[in-house]
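Data block below; observations after.
Here the complex is missing a single protein chain, while all its other protein chains stay put.
Our next item is subunit A:
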Amino acid sequence: MRFRCKIVDVSCLNHFTRVVNTITKLTKSCTLRLTPANLYFILTDKVANGGVSMWCELCQANFFDEYQMEGVSVEQNEIYLEMVPENISRALKTAQNAKFVKIKLTNKHCPCLTMAVELPSLSSTSRIVTHDIPVTVIPRRLWNDFKEPTVPDFDVSIYLPAIKTMKSVVERMKNLSNFIVIEANRNGEIILKIETDLVSVSTHFKDLGNPHLISIDASQNSIQERDPDFMSEARVDIRKLLQFLAGQQVNPNKSICNIVHKRMVHFILLHDDVSLQYFIPALA
């Protein structure tokens, strides 16, 4: 197994930092999957993290000036690492004016992702900071646990309103309730709702638009027959939703919310070269 890459361009570095920061906000530890074309940050739906799962995909060519990898074997040219994204985030935080950042897989006292940051200095030689970030190499037999999550046939797919607006609404609701109901229909409406013994609050968003679905075949039976005004809903842990809304730093071009009635909410954030999917299971 070999892996090394290098970022020189400042905007790429910033962009990569933002992605990693977003991941850091969503999870303490995650799986980093490396393939020749892409990097993936993966969180699988374990009970321990409330059944939430995440799938973040980056196209390496858009971030790295150099990228070389050799997977476990020629057929399985991939590497899976378990790591703490906060460590990368921390290392990148002080690397914002770096001349370059190199990341590579090394075997020191334990397997590490070693980040070497070259910083400008006053003298002719530059300062080099290295961070050894411990990682666990995930053996091949466990790779199946990290398959891209299949998106179940959702009942509604809708564009999200501005995430900042949503965030400020949900932040206030969080003070009142632990759960939030997300409702949406195929007529461009989303309702965020909390209900407690004392108070019910709902916020309505209109004219959001529904993306045209690709998987018409699969969803025909469920969606086609439905009235476009029918509200599909899911009740989720409000902290998980807020974590997602507050943590994201990728400024997506498109953000989509899919709801499987009473089962789960699926968010997709699309930015040119990054896609982030986040799944929150519905609670009874």
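The rule we apply is simple: a contact is a pair of C-beta atoms (placed from the backbone, for glycine too) under 8 Å apart; a residue touches a chain by one contact, two chains touch by 3 or more; residues count from 1.
Note that contacts and distances are computed from a predicted model.
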I notice the complex is incomplete. Of the names "RILP-like protein 2", "TBC1 domain family member 15", "MOB kinase activator 1" or "Cell cycle checkpoint control protein RAD9A", which is the UniProt protein name for the chain that's not shown? "Cell cycle checkpoint control protein RAD9A"
So which of A:81, A:101, A:116 or A:169 would be touching the chain we can't see? A:116
Can you tell me which of A:4, A:25 or A:261 touches the chain that was removed from the display? A:4
Which listed residue (A:7, A:20, A:58 or A:91) would be found touching the missing chain in the intact complex? A:91
Just the residue numbers, please: which parts of subunit A touch the chain that's not shown? 2, 4, 68, 87, 90-91, 94, 102, 104, 106-110, 112, 116, 121-125, 127-134
